[in-house]
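Here's a slice of the assembly, chains where they normally sit.
Lettered A and B in written order, each chain numbered from 1.
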Amino acid sequence: MGLEIMDDVRRDYIYDLVRGGRREDGRAFLDYREIKVERDIIKRAEGSARVKMGNTEVLVGVKLEPGEPFPDSPDKGVIITNAELVPLASPEFEPGPPNEDSVQLARVVDRGIRGSEAIDLDKLCIEEGEKVWIVFIDIHVLDNDGNLVDAAALGAIASLLNVRIPNERYGLDGGEETMVLSNKPVAVTMVDIGGEILVDPNYNEEKAALSGLTVISNPDGTISALQKYGNGSLSEDAVTEMVEIGIEKAGELRRTFLEP
Amino acid sequence: MKEEGLELIKGGKRLDGRSFDELRQIRIEVGVLKRADGSCYFELGDNKVIAAVYGPREMHPRHAQDAKMAVLKYRYNMAPFSVDERKRPGPDRRSVEISKVSREALEPVIIKEYYPKTEIDVYVEILQSDAGTRTAGINAASVALADAGIPMKDLVSSVAVGKIDGEIVLDLNAVEDNYGEADMPVAMIARRNAITAIQMDGCMTRSEFEKGLKMAMNACQKIYELQRTALIERYSEM
């Protein structure tokens, strides 16, 4: 009960601030928190990245293993995206099998990559119908101060930028090979607080907002995934405005963190 | 999605003869189950879906209760025989996500404050699937909630739009979904154009997205009328 009252107090505080044109951490409505991306920090992984977005911290590792293709696409590699909300990262996360939050996080990141055809699955066939590369994208959340999806999606693409194909480990021909990345989808998440659109919500803003939207878009301005969150509704105008902002902010993030 | 090689549009018509903004056949039956507090059978083309509602009823375990309002639960489940390759019983990642998105699609219309400490359970069974099951499920659930007498501000209506052969079209069937370029399910409170769910995957430009959203909004108005009519018929019978 005490906790619920705290929730209400926090929510009122966030709304009051926004009504006054401000955010808890002093940012402008359309600003991201400070972002740091470090790549190739996990030796054992074929690709990896640690993304800090303010106090939110996510580690993404990419592993490749030979495995069976799906029966209906015998000459294509397979992407498996998985997110673990390990209890280290938040007092609210509990040990156990994936719940709806971790499933949604993984699936939204996954859809962004699939929708944009960032990974060329045709190039991941080892032996048609028998053996293809399985690309495991594992999202490991270390500190949750909100907006896990943008951090995870950015970490996933950063991890994929320079993935070594482990031919040697599995006794396969091919030598030193790098997986080609064909596209660079970037996720931008916004919430609606009292009619205002806030980019990159922190934990308290996320909790306070009734609705949010993630927009994943590509360098050519196309959208490859959308996902609305929350128990509230959004007007048509809000959604189209969020899509516009999302595409623009994605371009900024891409230029800063994903270009050579 | 996004497979090439099959022509999905010929002579301005889709393979099943529909025009771009045409819904599949819809059939709605209210109150089809005896044990449930409310229920609805919903056909959308070859999709056959049943929704049942139980509650408000006491919530277990108690520590999950909300002292101020009812808790809404939603379980989307595919019958093993509803798809070409038998689906293993039990929840998978897809159904877990759909359940969450569908619940959030309905939350805005449910007046949960009337029944603190209780739960309202929505169960949606997909008996036959042909793309669009989540939208059919939300439509069925919305009617079943009304049939159960759950206090609601309005109905929620849902439909998908997508992109096939470069065109934005309404309500993709399975072939269109498999060989098309994008799919975007939308749910809304049709009478006030409030979007309660939106998902998309594939590839759309901004203008395609905006065109698709409008198409979905128009279709939701039609679906809303069908839902309303089904409920009125049901209650005028009684």
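In the analysis below, a residue touches a chain if its C-beta (ideal position, glycine included) is under 8 Å from a C-beta of that chain, and two chains touch if they have at least 3 such contacts.
Remember, it's a predicted structure, so these values are computed and weren't measured experimentally.
Although the view holds one copy of each protein chain type, the assembly as a whole is A x3, B x3.
As a working rule, only the chains that are shown with their structure count from here on.
Centre-to-centre separation between chain A and chain B, using Cα means, comes to 26 Å.
Within the complex formed with chain B, the chain A residues making contact are 1, 4, 98-100, 103-104, 106-107, 111, 114-117, 213, 218, 221-236, 239-240, 243-244, 247.
Within the complex, the chain B residues that touch chain A are 1-2, 67-68, 93-94, 96-97, 99-101, 104, 107-108, 182, 184, 188-189, 193-206, 209-210, 213-214, 217.
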